[in-house]
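Heads up, one of the protein chains got dropped from this complex, but the rest are sitting where they should.
Chains: A and B, in written order; residue numbering restarts at 1 for each.
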Amino acid sequence: MTGYEGADLAIALINVVLLGLLFVIGVAIARMRSLFAIVMLSGVYSLISATWFVALDAVDVAFTEAAVGAGISTALLLGAMLLTSRTAKPEPRAMRIVPLFAVIAVGCMLVYATIDLPAFGDPDSPANTYVGTAYLERTPEDIGVPNIVTAVLASYRGFDTLGETGVVFAAALSVILLLGFGERSLSASLRKKTDKKG
Amino acid sequence: MVEFILERGNYWAIIGLMMIGLYTLFSSTNLIKRLVGLSVFQTSIILFYISLSRIDGGTAPILFGADAKGHGGDHAEDVAAAAAHGADAAHGVAADAGHGVADTAHGAASHGLEHIYSNPLPHVLMLTAIVVGVATLAVGLAIVVRIREAYGTIESDEIREMDLEVALAEYAHDHPGEADPA
Partner (left out) sequence: MKTDHHVILRVVAKPLIPIISLFALYVHFHGDYSPGGGFQAGVIIAVAVILYSLIFGITPAMRAVPPWFARSLSALGFIIFGAVGVWALMMGGNYLDYDALFNEEPGGHYGQHYGILFVELGVLFAVAGSMLSIFYAFAGRVTEIKDEDW
């Protein structure tokens, strides 16, 4: 661990505040029963994690999380909630205790695994040395684009992004197959309304 | 000891968030609440990956200052630097035992870049994960809406009871002579 000079106090403070907020929101989501509140809190969760991404220098990810996680996801969850129900049933007692044990066991195993992980912000960790550094060094010469995330996304990993676009397209297709195009069901609902009036 | 905890406290907090998402996913019977738990779980995993990519003293991976102009005039220098780096990489792979030495040679100091940037690769991967996550969430919600229309409820235990009743009724209908299989 050469070159690591301990945690920065300001960053540590931001981490504590934002992670604490996320923790409170997570517990509230787990305990609440009003689906509207749950959906809105999940939007808040996404926004606060986007803030934390900015503190971690991942501006592109923060942008995407704020637009996709907090924007589109919340709109879709609200739309689905309008079509289904407003409140969740309280969980039976066994459904509260048994998952708690399972989750605590998984958490303990994961915490045990973190002992071997490199320190937070360590520039010499394996993840930060080989291929990531290579992208940083070669992008000005290969691509000539300042934003390395764009260069890697669209050029170095173009096939990846092609597949991802295909996934989004396929998701839209399957939602259309499951729920209809939208205009037909809309016209059906409008007809039902006029029938009731007439 | 305190330093050890400070260096890994973030990971533990993120694991806690992951476990909250997993608990919501396990314990809830409401399908929409389950999907929210799934997305909380997913966001926490993205937090974990991004926290691995941070480098102390680094900045966002957008080249600025002298680094951004690197592709203009002084092209030969860049090529030379890249070639030297290639040699470094080959050395690092060959001499895995001398890990520490190769790593220090690779570290932020010898970038060939003026500034320190955080690792862009996890950012790209997580960008992909977020967009794919919302796509799968949309498909899941569409299925939940269809389940609500077919069963009239989105509580998974009620759906299971209804399925069991239908199965028993069909069995009784097909085998009128036999007793109840349950």
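Here, contacts are C-beta pairs under 8 Å (C-beta built on N, C-alpha and C of every residue); 3 or more make two chains touch, one makes a residue touch a chain.
Everything numeric in this text was worked out from a predicted model, so none of it was measured.
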item: For chain A, the residues touching the chain missing from this view; value: 59-60, 62-64, 67-68, 71-72, 75-76, 79-80, 82-83, 85-86, 142-147, 149-151, 153-155, 158-159, 161-162, 165-166, 168-169, 171-172, 175-176, 178-186, 188-190, 192
item: Residue ranges of chain B at the interface with the undisplayed chain; value: 60, 62, 71, 75, 127, 131, 134-135, 138, 141-142, 145
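The rule is short, and it goes like this: only the chains that are shown with their structure count from here on.
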item: Whole-Å gap separating chain A and chain B, where each centre is the average of the chain's CA atoms; value: 8
item: Residue ranges of chain A in contact with chain B within the complex; value: 2-8, 12, 15, 19, 22-23, 26-27, 29-30, 35, 38-39, 42, 45-46, 49, 52-53, 56-61, 64-65, 68-69, 72-73, 76-77, 79-81, 83-85, 88-89, 91-92, 95-96, 99-100, 102-104, 106-107, 110-111, 114-115, 117-141, 144, 146-149, 152-153, 157, 160-161, 164, 167-168, 170-172, 174-175, 178-179
item: Residue ranges of chain B touching chain A (in the complex, touch as defined); value: 3, 6-24, 26-33, 35-37, 39-40, 43, 46-47, 50-64, 67-68, 70-71, 75, 78-79, 81-82, 85, 89, 92, 100, 103-104, 106-109, 111-113, 116-124, 126-128, 130-139, 141-146, 148, 153-155, 157
